[in-house]
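Apart from one protein chain that is not included, each protein chain of the complex appears where it belongs.
Order of writing sets the chain letters: A, B and C. Residues in each chain are counted from 1.
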C-alpha cells in the first residue's frame, strides 16, 4: 500500500531546452536524503505534457535507475488515448516503477462521461502489470472525478489509490469513507495535506515537497504521534510557500525556488517563461518568512 | 467571542404560505434542549430571500424572545444595499440579537470588487451596535470573498468573524492563519466541520445541525478532548445526511427531514416545492443509514 | 406583439440616496423624444434589487404616468418568491403597464430546476392581467434558461416573449426557431443586437439604448429596409460604448455617461460607488470615439 509524502519532481532542462540528466541526478541524490517515501516522475510539475513520447520513456527509466530502490518511483502515464496510456504504463513497469499515476483524459471534456472514464481506467488497469493510481487534477484538466465514480473505480483490484489535487475536502472525505481501507488517498497539494490526513488520507503528492520534504513529512509524523498541535503549526507553515510554487507562480516559481534552495530548477520549457525578477524577489520573501532562507 | 455549533434554522410556513409562529416556537423549544450554542435566523436555510421586509423584522424578534437568553441568536441581516443592511441590523440589535451575519451583496457580481465590498462591510460595521459576522456563500451568490479580503476586513474592530460556506479548506486555513486569534471562523457546512476545526475554526453554522445538533457538537467536543478518532468517526457519520439536506435535496429536503425527526418542517415557500415522495424515500434511507431513524 | 428598441432605464437618486422623481421626469421627457418603442422600469440597470417594496410600486406608477401613452412601459416584477412576483405584477398592471418582465428566481440556484422554473412562470402568468416576458440574465443570476425550457414556456398563452441578456447567439437562434412567430425575442444587450435581429429577434432591451436610442433603432430600421451594410456599420459603432456602460464600468458607468450626454445619471445607491475620475476620463474617450461627444 502506497503511503507517505511523494514529490512530483520537475524535469530539469538545459538552456537549450533539452533534459539535463546530470542536474536531475544531483536533484535525485538530494531528495534521497530526505524523508520522502518516493517521487512521481511525469506529473504535472514534471511538465509531462511538454515531453516527447521518447523523452517520457527515457526519463522514467533514468529516475527509477537513479533513485534508491527502497523508495517508490511512480510514473505519470496518463495520455489522451487508452492505447498510449497502456503503452507508457507498460514501459514504466519494465523500468521497474512501483506504480503508475493515470490522469483523466480530458481534451474532449464533454465526452468524458462517467461510463467512458470507467471503461478507460478499467482498460488501463486490466492491461497494467503495476498498480494504477488515479489522478484527479481539475485545475488543469477542467474535469473532476466525483466521489461516486472514484468509489466505483476502487473496486478494480489493480486500482489502488488516487491523487486528488482538486482540494475539495468534502469529496476527499467521501472517497475515504466509501472506498476500501487499503485504497490510498493522497492529497494532491500541500495546502490541504493535514485536513486530508486527519480524514484518513495515506499521504500526499505535493509540489511543495520538492523543497520542503521533511516539513511535509513532519505534518504526517506529528499527526501519527498524536501531536496535533505540532501538525497544525507545521501545516500552517507550508501554506504560503505552497501557494507560491503552485497557483501563485506555477512551475516557473517552483523551479526558481529550487534554484534558491540548493536544488537545480532551471528554466521551464517554452511557452512557459522563467520567473521574472520582480516575482523572484517576492518568492524569496515568502521563503524567508517560512524559515527556508535566512533573511537578508 | 462566538464559538460552538449554530443551527441556521428554517422558517416554518403554513399550507397557506404564512409564517407559522406556533410551530416555530415548538422547534425553538426542541433546539433549546440540544447542545447548540445558538441559532441563526434569516440564514439561507431560513429562506430569508423569500421573506418580506416586515416579516424579517418580526421573525428575528420572535426568535430572540423565544430562545433561551444564555444562547446566542444571530440575525442574517445582509441585503443588497448598504442602507437596508444597516436598517435590518439596527432592528435586530433592538431585538436583542447577539450578532448579525452579513452576506455579500451579489446581484451585480461584476461590480462587487474587493474595495466595494470593503466599503460595504465597513459602513455596516461602523453603523452596527452589535458585532458583525461576514457570510461567504459562493454557491448561492456566485461570489467568493478571498482570504486576503477577509484578512483586511478582520481589522475592523466590529467585524468579529466569518461563516464560510464555500468549503475551500485552503481558504479557510489561510483566513485562520492570517486573522487575529479572536476572529471567529465558522464552517458553513457540516461536510467540512472537522477539517475546519482542526485548522482552528471556532465552530460551525450548519444546516445539518438542525437535525443532528448533538452529533455535530460531539465532533467539536471530541476534538477538544483530544479524542481525534471519535471526532473523525462522528464527522464521517455526518457526511451523508449533510449532503442530503444541503446540495442533494436542498431546503425541501431539510424540511422533510425535520418532519421525519420530530421537528416541524412543513412546506417551503414557492417557487420551492415540497420534496417529491420518491426523494422522501431516498432521504429516509439516508437518515436510517446514519442511525437517525430506526430501520423499517 | 412587443417589438423595437426599449431602454431599461436607470433609477435616479439624490445625493441622499432617495429616488429623485423630478430628475426622472426630465429623463423620461428626453427619452420620449427618441425612437424608443418603450422603456423598462425596474430592470437590472434600474437597480431594482436596491429598491424597497414600496419604492418599486411607486416608481412603476410614476413612469407609466409620465411616459407617452403610445409607448410601452414594461415593469420588471421578478422577485424571489412566486407570491411577491404575482403581487408586484398586479400592482404594475393596475398602474397601466403594458407587460411585466420577470426574472428567474435564482438565490437557490441548485434548486431552480426546469420543472420548478416552469411552475413558477406558469403560476405568475396565470395570475397576471398583463402579458409576461421572461428575463434571462445569467451574468447576474448565475442561472441560464435553456432554449428547450423557453420553448416549453412559450406555450403559455400569457407568456409572450423573452429578454435574453446571456449573449449566446446559438441559444437565441434556437429560441426563435422553436417558438411561435408571435413570441417576441429581445436582445438583452446592444453588443449582439444585429446578430439577434438577423436571426429573427423582435427588438432589443439595451442599456446602451439609454444613451444611443436612435442609433440602436437605426440598426433595426436599416435591416428592415434591406440595407445590411448600414446596419452592420451602426452595430459596430455601438460595440465600444455598449461595453463601457455594461461589463466595463457597469451602472456607475451608465450613469456617468448619462451625465455627460445631457441626461441625469447621478450616483448609484451604495454599495455601488460613483465612477472614479480616471474611469470617467476613459469613458469620455469611448464616447468621443463613437461620435457621441465632440473631441476636446
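Throughout what follows, contacts are C-beta pairs under 8 Å (C-beta built on N, C-alpha and C of every residue); 3 or more make two chains touch, one makes a residue touch a chain.
Here the structure is a predicted model, which is why all the values come from computation and not from measurement.
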Checklist outcome for this item: In the full complex, the chain left out is in contact with A, C
Checklist entry - Where the complex has a chain not shown, which of A:22, A:52 or A:295 is the residue touching it? => result A:52
Item to check | Residue of A:30, A:71 or A:269 touching the missing chain in the full complex | outcome: A:269
Next on the checklist: For a quick check of understanding: of C:169, C:261 or C:292, which residue touches the chain that isn't displayed?
Outcome noted: C:169
Checklist entry - If the hidden chain were put back, which of C:89, C:154, C:220 or C:235 would touch it? => result C:235
Checklist outcome for this item: Residue positions on subunit C contacting the omitted chain are 167-170, 173-174, 177, 189, 191-192, 194-195, 198-200, 226, 228, 232, 235-236, 239, 243
Item to check | Sites on subunit A contacted by the missing partner chain, in the whole complex | outcome: 17, 44, 49-50, 52-53, 80-84, 105, 107-112, 116-117, 119-120, 123, 139-140, 142, 247, 250-252, 269-273
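Operating definition for what follows: only the chains that are shown with their structure count from here on.
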Checklist entry - What are the two chains with the top count of C-beta contact pairs? => result B-C
Checklist entry - What is the size of the turn, to the nearest 5°, that moves the C-alpha atoms of subunit A onto the matching ones in subunit B? => result 180
Next on the checklist: Based only on mean CA positions, could you tell me how far subunit A sits from subunit B in angstrom?
Outcome noted: 36
Item to check | Centre distance in Å when subunit A and subunit C are each reduced to the mean of their C-alpha atoms | outcome: 49
Item to check | Residue list for subunit A, restricted to those that touch at least two other chains | outcome: none
